[in-house]
Each structure stands twice: as C-alpha cells, then as structure tokens.
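Notes follow the structure.
Of the protein chains in this complex, one is absent; all others appear in place.
By written order: A, B and C. Residues from 1 in each chain.
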Amino acid sequence: MGTVITPAHSSPVTGSQLLPSPTPIRFLDERGNPVDEHQGYQEPDLGLVVEAWRRMVVGRRLDTQCSALTRQGRLAVYPSSRGQEACQVGTVLALGPDDWLFPTYRDTMAILSRGVEAHEALGLLQGTRHCGYDPQKVKVAPQCTPLATHALHAAGLSYACGRLGEPTVALALVGDGATSEGDFHEALNFAAVFRAPTVFLVQNNRYAISVPLARQTAAPTLAHKGIGYGVASEQVDGNDVLAVLAVVQAGVARARAGEGPSLIEAHTYRLEPHTNSDDASRYRDEAEVEAWRQRDPILRLEAWLRRQGALDDTRAKAVAEEAEEAAASLRAALSEPAAPDPLALFDHVYAEPTAPLLRQRAWLEAKMASLSEP
Amino acid sequence: MGTVITPAHSSPVTGSQLLPSPTPIRFLDERGNPVDEHQGYQEPDLGLVVEAWRRMVVGRRLDTQCSALTRQGRLAVYPSSRGQEACQVGTVLALGPDDWLFPTYRDTMAILSRGVEAHEALGLLQGTRHCGYDPQKVKVAPQCTPLATHALHAAGLSYACGRLGEPTVALALVGDGATSEGDFHEALNFAAVFRAPTVFLVQNNRYAISVPLARQTAAPTLAHKGIGYGVASEQVDGNDVLAVLAVVQAGVARARAGEGPSLIEAHTYRLEPHTNSDDASRYRDEAEVEAWRQRDPILRLEAWLRRQGALDDTRAKAVAEEAEEAAASLRAALSEPAAPDPLALFDHVYAEPTAPLLRQRAWLEAKMASLSEP
Amino acid sequence: MPTYTMAQALNRALRDAMEADQKVVVFGEDVGALGGVFRVTDGLAASLGEDRCFDTPLAEAGIVGFAVGMAMRGFRPVVEMQFDAFAYPAFEQVTSHVAKLRNRTAGALSLPLVIRIPYGGGIGAVEHHGDSSEAYYAHTPGLRVVTPGTVADAYSLLRASIECPDPVVFLEPKRRYWARAELELGPGQGEPLGRAAIRRPGRHATVIAYGPMVATAMEAAEAGAEDGWELEVVDLRSLSPLDIETVCASVRRTGRAVVVQEAPTFCGYGAEVAAQVAESCFHYLEAPVARVGGLDIPYPPPALEHHHLPDADRILDAVAGLQWEDAR
Partner (left out) sequence: MPTYTMAQALNRALRDAMEADQKVVVFGEDVGALGGVFRVTDGLAASLGEDRCFDTPLAEAGIVGFAVGMAMRGFRPVVEMQFDAFAYPAFEQVTSHVAKLRNRTAGALSLPLVIRIPYGGGIGAVEHHGDSSEAYYAHTPGLRVVTPGTVADAYSLLRASIECPDPVVFLEPKRRYWARAELELGPGQGEPLGRAAIRRPGRHATVIAYGPMVATAMEAAEAGAEDGWELEVVDLRSLSPLDIETVCASVRRTGRAVVVQEAPTFCGYGAEVAAQVAESCFHYLEAPVARVGGLDIPYPPPALEHHHLPDADRILDAVAGLQWEDAR
C-alpha cells in the first residue's frame, strides 16, 4: 500500500502529512510511458489492469450507445462520462464484493463495472424508475442527484457496518462542483469524527455543468480540503487507471484497517457536454477539449499494455466485439418501450399504503379502466 | 503586519504557506510574561492594549451583571462570555469604524465594545426585540443564532462593499461547534472565490454546549480548514489580547489590501455554563474549568501592563469604578419592565403591511381594547 | 401510579425502545452526557452505552444524512434536532432523501428513522426557538408526521414511531415537556400510528387540535362548559396521514368545527383540515369551519408571544362566531 497517510489522530499537531502529494500520483504519462511519479504507491496487479482496460473499453462503447439512445428518445437524459473511464472503472475495481458504491447521475460506467445489468443501471435515466436495480443486492446506492447529499449516506452506512463488525468500506463518488456544497463538508467531518471506513473520491472533471474549477474553489487542490477534517488525502491522475487503482486500493485498505476515511481527488475531464441537452460550446473551447482527448485514458492504457505484452490486436479485437455485443444487447433491452405500472405509484410511498393513498389508487384505477373502455 | 500569509492565488501548487503557525501566536504566557511565540507579528500599540484592558474589565463586569439579571428575570436568557474577553474586545478593536461585525448570541461583549449601548445590545436577550440596535448605524449585524449562517452574510456584505469601492472589512465571529455546519464551509468558499474582504474568527472555547472539541473535529486545528479554501489561516492564543489584536489586525489589513479573506482560530474557554439555564457539571470537570481560570485573559494582561508601567492601582481602581457605574446604569436601564408595542408586530413583516396583516392588526387592536375596558 | 412529565415519558419511551431492540440508536447535538437541552435523552448514554446514545458534530444535515446511511444498514436511528428552526439545515436531506428513499428504490430500502423535533413556542425563548414547522413536513409525501398532545401519547406514539418502518417526523410540543400525568407504562406498545382521539366528548362543536394546542383546546372546552358549550375535542396525533374519518364523524355529529394550530395560519396545517372537513361534511355544517392559529408573522420576541399564540379565549371566540342563531 502506498503513502496514503497515517491517521489524523496519531498526528494532532501540524498534520501536514495529511496533505496530498504536491503533484498527482501517476504511473503513466499521457503517451502511456511509465513515469516515476507515484510516490511509493505500488503498481497494481497486471491482471487487474487488463481487466480494467476491458471494462473501460466496453464502458465507453456503452456510453456512446447511451448518447445515441437519447437521440432516439429511449433515454430521458444521459450524462456521459466519456473520458472518465479510468476513474469510474478503477474505483470500482478497488472495491471488494461487500463494499458499497455511492454513485451520482454521472457514474453509469461505475455502476456497470460493478456488475449491474445495463437495463437496470439505466432505470433512472430511462425515466421509468427512480432506481432500476436493487441497492441491497448489488451494494450500489441509488444514483444521487442532489449534489453531495449521498456522501453523508456513505459515511453513515460504512460507520454502521463498522458497528456491526463488518469489514465493509463505502466509496462515494463526488464531482468537483459538489465539493462546494455544505453536505460535502459535513460528510467529511462526520466520517472523520466517527472514523468511518469511507473513501470520498472526487472526480474533478474541471466543470460543474458550465462552471469551471476556478469559480468553484481557490484552494491549491481539492485534495487540500482533507486536512481540515483530519482526513488523509491524495491527488491522482484520474486518466491513469494504474494510479487510480493504486490510490483507491490504498484508501480502501486504510479504511478497512480501521484507519478512517480518506479523500482522493482524481483529475480528469468530461469529453462530452454535461448531458445530451447541454451546449458545451457556450463555455469551453474546442481546443481545450482536444487537448484532453490527447490524454485519453484508454489510448494511454492500451499503449502501455501493448508495451507490456499484455495486449495484442487479437485481444483488442475480441474486446471490441464484446463491446459491440454489449451495445447491441443494451439496444435490445431498451427497444421495448418501457411500461411501468401506474398503480405501483402508490405501493412504496410508505411500507403500507395509507388510507388516502388507497383512495387515490382506486381513483386512478377507475380512471384507467374508464379510459381503456371501448 | 505579521505573517498572515500571501494570498491563495499566488501559490497555486502546495499552498502550505496557507497553513497556520504550528503553535498559537502569543505574546504573553499565562502569567503575563512576554514570550517569543509571535512568529513575526508585531506587538500592538500599548495605548490600544490599555484600552483593550479597560473594555475587558468593564465588559466582564457587565457580563456578571447580565448573569445576575437573568436570575431576576430581566433577561430571557444570557450566554455568558466570561473568559472570552480578549477574543471579543481584541477583535473589535482591530476593526475600523466603517467595518462590520457579524456577531452571534455569545458576543455581547464584542457588541458593547463596538460602542452599542448596553440596553440596545441586550434587546435580543431581554426578550423584547429580535435586535435592539440599528445595524446600519452601528455596523453590527443582528446577533445570529442559526449557527454559521451569518458567515455567509459577512462574505456577501464585504464583497458588496468591495464592489462599491468601499474599503470595508466584515468580521464574522463563529464558535468552534459552528465550524461543523455546511454554511461555514460555503462561507469560506464564497469569500475565497470572490476574494471578499472577510475575516472569519473562530472563538474555539472548547465546547458547543456540552459537546467537546474532539467530538466536533478530527482536524489538527480548526485553522487547518483554511487551506482547503485557499484561505490564509492562523491560530492564536485567544486569552492573550496582544496576540488577538496583532493577528486580527493583520487579517483585517490583508482583507483591506485586497488580499482576500482569512480564517483565525482563537483558543479560549467559556468559564460559565453555555447559558444561565445550562448545567455544565454534566459534561465537564470543575478541575478543567479551574485550570482555565488560571489562564484568565484579564489577570494575565494586568500583570503585563503593570510590569510595563502602564497600569497602577489608581488606574485599576478608576476602571473598576467605571465598571461599577456601567453595571449600575445597565441595571437601571433594564429595571423598567420592557413594554414593546404589540401592534408593532405587524409593522415590519413586509415593507408595507399586507391586507391580511392589516386585518390581523385590527383584530388584535380590538381585542386589546376590549381587554382594557373596565 | 407513578407520574411522569412529558419529557420523562419520552425518555422512558426511548429507553424501552433501545432495550427492546439493539438496532435503535439515538444521536444528535448534546444528547449524550448532557441528556439533551430538554433532558429527553437523560441518562441514556450513561446507562445504555455511548454507542447507543451519542453526540455528533454540530450539523443537522449531517445528522440526518448519517442516519439515512445507518438505516440503510439496518439501524433504527432516532435523531434529535435541537429546536424546530434548527432542523431547517436538514431540509434537503429530509425532503429529497428521507421522504423518498423507499419510494426511489421501489421498497428495496426501508427507512425506519425517527426525527425528533421539539417545536412550537410559549416557553419564553428568543427567535428561532419557537417555530411550528409541521406544515412543511406534512406536505411532504413519504414522511409520517406525529405529534403527541398528552403525556401518555408521548410515550406510546414515540414507541410506535420507532417501531414504524416509515420515517417519522416526531414533533414534540416543547411547552408541554413539563406537563405531568400519572401513567402506568408497560413494555408493550400503545397506539398504532394514524388514529386521532376524542379527548372530550361534546355536542355543540368540534375543536380539532394537535400537539401543544390539545391542552389549550381542553382548557377552552372546560371554560366553555361553564357557559353551557359542550365542545368535543379531537386530538389529531398523526398529522400525516390525517385520520379524517374520526374528525368528520365528530363534525357530522356537532355540525360545527374549529381547527386550532399554533403556527402562522396562512397555508398552515389547519387549512388542510378545514378544507377536508368542508369538503366531506358540507351538508352537515351549520357554519363555516373556523381556524384559530398564530398570526402571519415571524415568531415574535418572547415578551409578545402571548399575542401570537392561540389561547382558550381565542378558541372560545371562534366557537362563538360559528353562527349560532339557530342552535343551542
């Protein structure tokens, strides 16, 4: 495990070891060349990296597919995470099967990578359900839209697991913009005070919709917020999946060992607009986007894997085909116009529908019956 | 001006110079002996220190008087600030006449030191008005009870002043407990991003009602929160008025010079219970309180002033008499049972009373008239 | 029979619930060593352990959000907001998560969470310490809103709220904390949630009250009796859902209704009751439903609060205004 640092309580005076590395941890440069900028973090297992690559490739294909599905009206909205594959896949691969993921609307690829079926993962964005999967089964909280609010849930759930003697870690994905919300602050503080096994991973993709990072914070880095809570923090190149794996694994291990929460800032970029209905040309230059395309997490990883001898054309082609199949089956799954049962609207407002809800249900049932009469 | 440090924007990389001094700035030890622990901050002007002492002595007498007045039912509630005189007086003396103070319920001494008449300052706690003074006139915001919410107002007001080209600084007083609230986070962030001339002074008196600091935060110090916003921060011995004056003056000067906000943590202690209706024996030992009595800000200051030749028995007696007179006139001012006009309840809900309010006013007027009939 | 104040009955309910179920945990600001500013959690940390009843950092959204997370892993958190107005920082957590988590997950996640809030005025406290916030919660689907009007209900409704699989906003009428009654408290549960109670039978008019106003309504009925008014007093107990059947059965008998609340009248909870009663009892009503409530002003300084708060006289004035020409 790397240098994700000694716990707050052991260093009450200056705590400067809680500060992140001055430059983002990375193993690979933008061309996929190995670099010695990983401050003692260990290079992750090659097999795991290959698996990450596979999921990133499939994930990107599904992301493209989802964007296309919005144009066909099959999804109500889609916030693409193209460009953030290393963050999302690397993070999930660092978790154990009983750990919990707390994702946002942006984190479809993380949810897919967690093993949730595509059509379930897309319940929210399809507009048919608020959450298409069973959180208890897949250990993924419902995707959260009210920004940063779920960070508290992650802290509370992981603390609860600790209380039960379970070695579970909760990982909350948060955007750069969301770090400005009060709930982010309260979540870090609660996790620190209760020494909850939580990892807060900020995907700093440079924008909160149109608002650039400079309008969000004047801090040296977002990772510098950790010390104010006594939370160990780190920054990482979010487009280098080796680095994401290494640093998140360290944070998870630390949490699991009872050393408390950590805050990780992953520097990345959202290559697509905020959602399909956003017009990114209003707030950023194509040149900036192009520069980030050059830092593509998949291209870089492929270059390195080939150099390692862990990837060749045959394998690349096989995974490309797998990705096509996944896209095709996603298309198929969403081709049926989803028809949720309107009467189910009343089923889960409370554990048992109240008398007023039963009256409203009866009214809707009658109305639907009357409309379906010839 | 001391080492309150270069602005965030000039040091985007590690920002470690935004961190506070590793030990609290102080000029005097607990016995009033000068110590060299002030990291280059300049000793404040002796005349100002003497004036601070005078206000602290008078302030403490009024504080004692207020506690007594609660027992006589003249005040609805009184949160004593005994022991925090150096924080409250030192802070106010560091402000210019056009600067704004944003106090909490705890900060009666700060408000008095700002020149507000005692009976006006006590409007809230008397239970007759929400705010007994005219904020615009005295440049003191209404005392704020919802914790940390006023920190945002201070940021907004000082930013507004900057926009108008006014050299006004706003200083918000915040408790240690209040730093846990989301609004504290948002206030520091807004002030930093908009480079507002705001000074946030945390009176860390070790407790939020009964909750000790260790349950509030796992951070090395509360001042360590500054760097996460790119805000220069400092910690100071809050029972050493020289140190408070020096550090707050530096923060105010920094803000006035356009260098942005700062965060100052003043270490102090509340010698009395949270309010008159609190039972502090439930959560802290008398021994702890006694230890802090030994660090009394007034005793220490008097020892030093005498050693400097700036205070003798005559002067001490004169100020003690002044304090008695202030207490007597406070008693007199509050001896009349306050009788606010019930019909004024409707006057300031809106700029003009709405039709429904006029109806309610007429109803109350009629009711009062009928009750006063023989 | 032992006597209890309302605060003691609530304390006992917490203790009994915690002893009955290890998953019940109590947390919030000052609930540990201090026992809460109203002493409702007095002694729980000391006798049941600091992991069962504990202080948190001072952040209400934090408290509620953390509780949501704990409930997701099977705990039954009972959290305290120190005063009504200090629950507002948690409003987003309450409306966007607490009220919706079960619904969002089609029942996969259950949220047995109780948010205790001392509410209402009348204790001589300064601003922000006297708000009546029930309408905000009652208008939010997915929440249950419960408020006891008597000492016995304080115990039984809190027990039932903790047992309830739904999130409950449990509003404690703080000025009744010191009301005292004789009670025999068993280990068992009392009332199910959702039922109003007739506190006093009467045939001339129905006075509908809840929380802090139940005692005031009883006082009015007592005083009214001396003048020959027989007022029926209904204690709603559950604000959401509203037990409209019990209310309407009473109003159909009496033909007249007064709804009492402490909150500012406009768009308050009483409007819902009045609207439903007017709708469901239209042909039984001899007079329009009257509302007695707080003034439409921010909560006043304590020296003036008695002008704001409904008292027995105001209730009786409203009763007298119910078009009595043809009756009595």
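By our rule, contacts are C-beta pairs under 8 Å (C-beta built on N, C-alpha and C of every residue); 3 or more make two chains touch, one makes a residue touch a chain.
Keep in mind that this is a model prediction, so the values were computed, not measured.
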Query = Omitted chain: which shown chains does it touch?
reply = A, B, C
Task = Using the touch definition up top, pick the residue from A:R26, A:R129, A:R206 or A:K225 that touches the left-out chain.
result = A:R129
Inquiry  = Can you say which of B:A141, B:A250 or B:L263 touches the chain missing from this structure?
reply    = B:A141
Inquiry  = Considering the complete complex, identify which of C:E127, C:E163, C:E191 or C:E262 is in touch with the unshown chain.
reply    = C:E127
Residues from chain A at the interface with the omitted partner, ascending = 76-77, 105, 124-130, 145-147, 177-178, 180-183, 208-211, 215-217, 279, 282-283, 338-340, 342, 345-346, 349, 356-357, 360, 364
Remark   = chain B residues touching the chain left out here are 129-131, 134-137, 141-142, 146, 149, 151-161, 163-164, 170, 182-183, 185-187, 189-190, 193-194, 344, 347-351, 354-356
Task = Against the chain that's been left off, what residues of chain C make contact? List them.
result = 61, 85, 88-89, 91-92, 95-96, 99-100, 103-104, 127-128, 131, 135-136, 138-139, 141-142, 240, 242, 263-264, 266-272, 274-275, 278-280, 282, 285, 287-291, 296-298
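We take it that only the chains that are shown with their structure count from here on.
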Whole-Å separation of chain centres (CA-atom averages), chain A against chain C = 40
Query = Whole-Å distance, chain A centre to chain B centre, using C-alpha means?
reply = 42
Ask   = Among the residues of chain C, which ones contact at least 2 other chains?
value = 56-57, 59, 61-62, 89
Query = Got the chain B residues that touch at least 2 other chains?
reply = 180-183, 215-217
